[in-house]
Each structure stands twice: as C-alpha cells, then as structure tokens.
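Supplied in structure tokens, the structure appears directly below.
Only one protein chain is missing from this complex, and each of the others stays in its spot.
For clarity, chains are labelled A, B and C in written order, and residue numbers in each chain start from 1.
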Amino acid sequence: MNKFALWIIAAFMSAAFALSQTPQQTEPPAWQWDWNRIQSVVGKVRAGKDLTPKSWPGNNRVAAALSFDLDNETVSLRDGNLSPSELSQGEYGSRVAVGRILALLDKHQIKASFFVPAVVARLYPDSVKQIVAKGHEIGMHGWIHERNSLLTEQQERDLMRRSYTTLREAAGVSPVGIRTPSWDYSPWTMKIIREMKLLYDSSLMADERPYEVLFEGKPTGVVELPVEWIMDDYPYFGMNRFSTIRPHIAPEDVLDIWRKEFDVALEEASLFVLTMHPHIIGHRSRIVILDKLISHMKSRPGVWFARHDEVAKAAAGQLRRQ
Amino acid sequence: MNKFALWIIAAFMSAAFALSQTPQQTEPPAWQWDWNRIQSVVGKVRAGKDLTPKSWPGNNRVAAALSFDLDNETVSLRDGNLSPSELSQGEYGSRVAVGRILALLDKHQIKASFFVPAVVARLYPDSVKQIVAKGHEIGMHGWIHERNSLLTEQQERDLMRRSYTTLREAAGVSPVGIRTPSWDYSPWTMKIIREMKLLYDSSLMADERPYEVLFEGKPTGVVELPVEWIMDDYPYFGMNRFSTIRPHIAPEDVLDIWRKEFDVALEEASLFVLTMHPHIIGHRSRIVILDKLISHMKSRPGVWFARHDEVAKAAAGQLRRQ
Amino acid sequence: MNKFALWIIAAFMSAAFALSQTPQQTEPPAWQWDWNRIQSVVGKVRAGKDLTPKSWPGNNRVAAALSFDLDNETVSLRDGNLSPSELSQGEYGSRVAVGRILALLDKHQIKASFFVPAVVARLYPDSVKQIVAKGHEIGMHGWIHERNSLLTEQQERDLMRRSYTTLREAAGVSPVGIRTPSWDYSPWTMKIIREMKLLYDSSLMADERPYEVLFEGKPTGVVELPVEWIMDDYPYFGMNRFSTIRPHIAPEDVLDIWRKEFDVALEEASLFVLTMHPHIIGHRSRIVILDKLISHMKSRPGVWFARHDEVAKAAAGQLRRQ
Partner (left out) sequence: MNKFALWIIAAFMSAAFALSQTPQQTEPPAWQWDWNRIQSVVGKVRAGKDLTPKSWPGNNRVAAALSFDLDNETVSLRDGNLSPSELSQGEYGSRVAVGRILALLDKHQIKASFFVPAVVARLYPDSVKQIVAKGHEIGMHGWIHERNSLLTEQQERDLMRRSYTTLREAAGVSPVGIRTPSWDYSPWTMKIIREMKLLYDSSLMADERPYEVLFEGKPTGVVELPVEWIMDDYPYFGMNRFSTIRPHIAPEDVLDIWRKEFDVALEEASLFVLTMHPHIIGHRSRIVILDKLISHMKSRPGVWFARHDEVAKAAAGQLRRQ
C-alpha cells in the first residue's frame, strides 16, 4: 500500500475518531426547531417531587453521602489508551488507593458507597470483598465505563444486565443503585433503570436535594441522588497528556469549595453528595484534604454520614406522601 | 451501506462540525489587506461618546449593575448536546438557582437584570413571573442562545422579533435592552437593535464606562453598558466534559478579582457591570462569594445598585449634552 | 450547489485552516535525522556572549525593563475573528488601557517600551503620540501581528520595512529594536534584523541575561533582551472563547510569580524583562497588581528602570570587550 493511500485512510480514521468523541450537531440547528421538538427533547427526563425528608435518620439535619467510583483501567480501555504506563495509573486505584480510603473511612467510622464497573469487579475481586467486608455499598457503574449514549437500546440493556449479575456475584449482594459511567445518559437509560427495578440513580444534576425522576413527564418512583461536576474530584485533578486536561486547582482550594458546599447543605438541611475516584483522590497530597473535609463535617452537629442506598431509602419515604 | 462509506461521511460531517464552530480564516490573510479593508472592518461598530454622568442618581459615585443570563438548557440545545444528564444541568437554573438568587437580592434589597432567551421564558414562565414580581428587569438574550454570526440578516431579525414578542408576553412588559447570546455580534446586529428602538445593548467591550455606540462611523443613540469576560462567571467556573473547559479558579480568587474591579470602579466614579448565570453562580459554593461581594460593595459609601435599564436611562441623559 | 458539495468544501477548508495554525510534523520524524540535520536546525539562531555589564548605569545592580505590546485588534484580524464584539476588546487597549498605564508609569516616574504593530500606529496615531510625549520608547512589532513563520523571506522583509517606515512616521523617530509578533521566528528573521541594522531584538528565550545573538554560528552584534512566557501577562490572563484559553491564574498569584522573578534577578545582579499588553494588563483588577509590583521593585535599592533601547545600549558596551 503506498503512502498516499495510507494518508487517505488516516484522514478518514482521524475524522471518524473525532466524530465518535463529540456530541453531534443536531440537524437542523435548534433555532429552527418547532415547539414540540424543543419540549420533547427537554422533557425526556426531568426532576419531579423533592424527596428531602423532614429530618434524616437520627434526627439529623443533613445527609452526607460520600462515594468512590472505582474506575481503575476502564476509562483508558474505553478510550483505547492501551499503554502499560497509562494502564498503571488505573492499577494504582486498587493496589494503593482503595486501602488508603478504607483506612480513612474506618478512622472516621463512616460508611460510603463504591460504584464499580463490572470489569473492575472481575479484575480486582479482592477490592470488592474488602469494600463489602467493611460495610460499604457496591453500586453499578457500567460494564467497562462505556459511553451509553453511543450504544443501541438493546446493547445498553445487555451491558446493564451483565454488569448487574457480575457485581452480584462479586459482592454477594444485589446492587440497588446506579451511577452511569461519566454521568452519560441515553434516551433509554432511565427506561432500563426502571425495568431493572433499581431503587436509585445518581447521575443527574437538576438539584442538590433528592428528587423523584420523571420520564416523559410521568413519575418513575426512582430516587435521584443528584451529582455535580463541582462535587467531583476529576474536573480539578484529572490529567490526560494527550489532551490539555491537567490538575489545575490546588488541593487546599478544592477543600475550600467542598467545605463551602457542605456548609450551605447543612444550613439548608438537605443533602451533600460527593463523587470521588480512588486513583485520583487516593494520592498522598489529596487524601489529606479528604481527611480535613471529613473532620470539618464531623465537627458540626446534625450530620448523618450514610451510604447512597440508605439515603435513597430515607428519601423514598417521601414518594408516597402527598 | 458499507463501513468505508460511513467513514467518508463521518469525515465530512466531522469537518463540517468543526467548521461551524470556528471563526473562518479570512481570505486573503489580513497582512495582504489594503487600508480601506482594515478600516472598514475595524470601523463597523465602535465606541463613541463617554456617557458617564457627573454623578449617578442619589448623588452616588458608582453604578453597580448586576445581571443574570438565565440560559438554562439553551446552550446545550444550541450545541446539540441533548443528553438528559447534560440538560439537567440547565434545569437546575430555574429549579434551584433562581430562587437562591432572588432570596439573596431580597436580603440585600437590590434590584438586578435578568437576560432571558425566549425559549427559556416559554419553558419556565414561573421564573419570569417571580423575577418580574420582585421588581427585577427582563432583557433580551436571543431565541435559543443561537449564534447570531451564523445567521443571515433576515434570520437574525426574525429571531430577534420573535424573542421580543415572546418576552413581552411572558413578562407583561416590553424589554428595552439586549445582551446578545455569548456576546456574539454579526455585522448587522447593531442595525437591527436600532430598528427595534432598544434603549441599550450590553455585549461590547471597548470600555468599562457607558458609551454611545457608533455604527459605520455614525452615532446611534444606543447606550452601551459594556461587559468583559473578567466580569463573567463562566470563564472561571464553566465545565464542558467534551472539551477541556473546567472550573479552574477558586471561588475566593474570583471574589478577589471582582472586588478589585469594583474598588477601582468606585475610585474612578464610573460603572460596574457583572454578568452571571443562575446555573453557574447559583451553586452553594459560589452563591456565598456573591453574597460576600455584595456585602463588600454595600460597605462602601456612594454605590447605586441599579437595573441595567435604570443605568442606561441615567447614561442616556448624556447623549444630548455637548 | 448542493449540500453534499458544501460539506466537501467545508471539510477541506476546515483541514486547511487547522493546518495553517499548526506547526508541521517534520518529514521524516526527528529520530531519523542524521547529525548534520540536527545540528543545523538547532544551530540556526543561538545565544552567544553574555552581555551583562559589571554594573548598570547609576551603579545599579539590576535593570528593570517593562514593556507593553500594543496589539489592540491586530491579533483578532490576523486570526480572522472579525466580530465587532471581539474587535471591541482590542479597541479597549487604546481607548482605556493606554491612559491607565501611562498614568501609572508617570506616578512611579518610570520610562518603558511600547512595541506597536504598524497597523495600530495608523489606527491609533494619538496613542503613539501620547506614548512618545511621555518619553517612552516605540519599538517594532510587525505589520498586523502576522505570523512571520508563514511568510516567504521576501514577504517578511517587505512587511518589516513597511512597519519600520510607518512607525517612524507615526512616532517621529526611528525604532531601534524589535519584538516579533507572538515571538515567532522564521529561519530568516534574524537575517532581516541585521540587514535593518537594528540595535536589539526581544523575542528569544535562551537566557534571562542580555546576550549577543549568533546566526548560523557567527556573532551578529545584535543584542538580545530575552523574554519568557512566565514574564508575560497573556498566558495567565488570555481569553479566547473559541478555544479553551481562559484567565486561569488569580492576579495576586501572578504578582507573586513576577515578584519572585524580580527578587532573584536583583540577587543575581542581572536583567528583568516584563512583557505586557494594554488590553490585558490594563483592566481594573490587573493594573492594581502592576502597581503593587512596581512599588515592590522600587522598595529595593539598586534598581535601574529603563527602556529597552537604553538597556540594549548599556549591554552593547560588552560586545567589544574580550
């Protein structure tokens, strides 16, 4: 094959790669849509009833739900970055970070939730066992951190079912909640969540309070424990040498942001959900700020540290109230 | 259709998408232009007469004009990001942030301006009613946050008229000012603003003081209340997972920047315009710095907090002076 | 013309645009080069003799050379961003920032250097006159901030000559130094600088001390006053909404960086060169840190604030020493 032919193929592969990574421009542009189209797109999945209880268990003012998405190598695999050096960054998650996090949670006597891609549960069965043995929750987090919005409905359903079964086998208990990988959402993600009768989802961002999810305008009975990029360690600390993603906020400044978020959550007597990743927050210079954050939270009265499933159950009590 | 054909199509779609997002290289490059071309491009829209009054109403030294662009889901829709999770970030604007902002403005007894895309006014009529009921201003902000520079003159005019009518119906009062979406500006934006007899624009950056806009070298009578990326919450706090846009300045550092801007504005006895977005500034860790900023401003004598229309009217008094 | 044809054209234009903005991959890759090729590329322009004098005029320890590149609209024009809103950001440079900077330099009784694209000198003749009237230097900075590395040798020479003449007419005095736009450097930039018998260049980064430039291994007699991105306001404060360039370091942190650079320069008894841009540093929240920086520098004994031409003349005295 000559060089020119290689170039042509390279050009098309490169464009196809870029295309696969980028959300597509709608056709026609949104300013040309009629009102039905706007309403149907915006109304697909919406926030319904506020599910904040009058008070949280133990008569506490605020629920503090810490979570760790144990991605390890799966994001690299999904993106096709197969370098052993790149993959070793994920290996760090189970080899070093999980132990450090479990020790910290033990020290503070806190239970938390770990969302685990099924592939990680199979590659690192000991991590899952340690997590469960300490009384923490294992929740769903995709098969291999796939982008659900690039799948057909049936592919997404198959992967979710396979993930469910794999997690149940690894953890010895059925998962009751999901956090979608990268918080991606296809038009049928919520439909499949209902089919699987999951108690809660933790991937949407319409509120900080727990709420009931509406699907195509109708109540689903699914509890949403909302997330936010602000309350995630990745936007501040992520590093990808092939893009320009860099750690760009100092740990002490991230601590300040999270402390402010918590202080208002407490004042508002509501919910505080924090998303972290062992291979990101588990590093020496970052675990110390998580320690400081928890110490700050524990110094205030009225805080209920709880697993996502416990929070969802407490919130679900509001579903049946008028 | 075979895979190779799909690749070819993907390549062209990808390139077309990139093209639609990027300002075009002029042909020929600018160093080859003759002087007339340079002058005509630079001279299209310029800053004219400084409209700072001797003193602001109430004999105050500085006018402080706070504004909130209530974009909600429109930027996502415009960019074709239709994921329910992505859209839920916009839903947060009206569901959570508007209430928090209105309470803060109430607490400080301040009136402000809200620039609202017409689609948001229709999707969230209650937000518009609450804003108006509290005595705040509703200003124009496009139909669906479209890029005016990608439209023909007639398309831009049609959307501006439709937006005007929609806002008037939702707010019960006619808007008198505009902030263009993303501060984009086509060669005929100012022409249409004059046709619509708007009092003011707030999208240009040639000064911090209010000024009269010149169009093709001639005074327009339109008051400019200039903006700046420095005085906008988005460049510091914006997050787009498909690009590398991240929140990269800590809230306390943003507070310091805005406080410095205000202090010099007060010293110079001029104007302070701050642009924010409910779904960005309305989060717990950020609303507290807006609270601190307003408290700082109120601690200084000589500050007139006012809506953009009030500031524009005070500045317009200078139009007729020699 | 049908839509498919438009897509094809768009694809090629987009790729060509990307190509024109990106340095080209050498062919073959560098690891395949022979030693002669490596040496000839690296050896094209090099740092020669250290020109730091025993002491600076007035028996001072350190020379502090502040400079302002008055780009205004030229970078936007060069990049084909012709939006009136974008251009108004450049207009701010002469309308607001130059006055603020001149007042600050006056207050501190300091002379500085302004590097001015010739197009700016023609669009804003009053800025040039004010700068000259205050005793500051006007230096060359390209015709319209063009990328010299995208020009042929003759095109680059023609633009440099035209810029020289235009600046001389605007300033009433011949420029003696150059800072290339964006610090770009073609293989023949230094050759043309010598032809034009300029005293100094301020665009290279091999040292912090002044040095004699070597061209193809031979001394040129041209004094280099080296620059660095660390000592430039743009990398910290730049904003480009079409890329992900954002202001991402707080002004007080930039002040700390520049203060540290100065403190070591003073300790080393050498040179401190700071590059700024009126439309960037001239904003309210930034001019105050420049004020603080100058105050800090003036609080230390042994600092000679000087124009680039004065520093270059003092350094040139070392050219003839053995």
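Convention: a contact is a pair of C-beta atoms (placed from the backbone, for glycine too) under 8 Å apart; a residue touches a chain by one contact, two chains touch by 3 or more.
No experiment lies behind these values; they were computed from the predicted model shown.
Trainee: Just name the one of A:I144, A:M196 or A:A269 that touches the chain not displayed here.
Mentor: The missing chain is touched by A:I144.
Trainee: Touch as defined at the start, partner being the missing chain; which of A:P29, A:P235 or A:P251 qualifies?
Mentor: With A:P29, A:P235 or A:P251 as choices, the missing chain is touched by A:P251.
Trainee: So one chain is hidden, and I want to know which residue out of A:K197, A:R284 or A:R321 touches that hidden chain in the complete assembly.
Mentor: Result: among the candidates, A:R284 touches the missing chain.
Trainee: Which of these touches the unseen chain: B:R78, B:R147, B:H248 or B:H308?
Mentor: Considering the complete complex, B:H248 is the one touching the chain left out.
Trainee: Among the options C:E86, C:E137, C:E156 or C:E208, which residue touches the chain absent from this view?
Mentor: Checking the options C:E86, C:E137, C:E156 or C:E208, the one contacting the hidden chain is C:E208.
Trainee: Touching the absent chain in the whole complex: find that residue among C:F114, C:Y236 or C:F305.
Mentor: C:Y236
Trainee: Mind pulling the subunit C residues that touch the left-out chain?
Mentor: Subunit C touches the chain not shown through residues 11-16, 18-19, 21-26, 29-31, 33, 35, 38-39, 41-42, 44-47, 149, 180, 182-187, 189-190, 203-208, 226, 228-230, 235-236, 243-245, 248-250, 253, 256-258, 260-261, 263-265, 268.
Trainee: Identify the residues of subunit A touching the omitted chain, counting contacts across the whole complex.
Mentor: Residues 6-8, 10-15, 17-18, 20, 73-74, 77-89, 91-92, 95-96, 119, 122-123, 143-144, 146, 150-151, 155, 159, 239, 241-242, 244, 246-253, 283-285, 287-288 of subunit A touch the chain that is not shown.
The rule is simple: only the chains that are shown with their structure count from here on.
Trainee: What rotation angle, rounded to the nearest 5 degrees, superposes the C-alpha atoms of subunit B onto those of its identical copy subunit C?
Mentor: Here the rotation carrying subunit B onto subunit C measures out at 90 degrees.
Trainee: Suppose each chain is reduced to the average of its Cα coordinates; what separation in Å results between subunit A and subunit C?
Mentor: 46
Trainee: Which residue numbers or ranges of subunit A touch two or more of the other chains?
Mentor: Within subunit A, residues 11, 15, 244, 248 contact more than one other chain.
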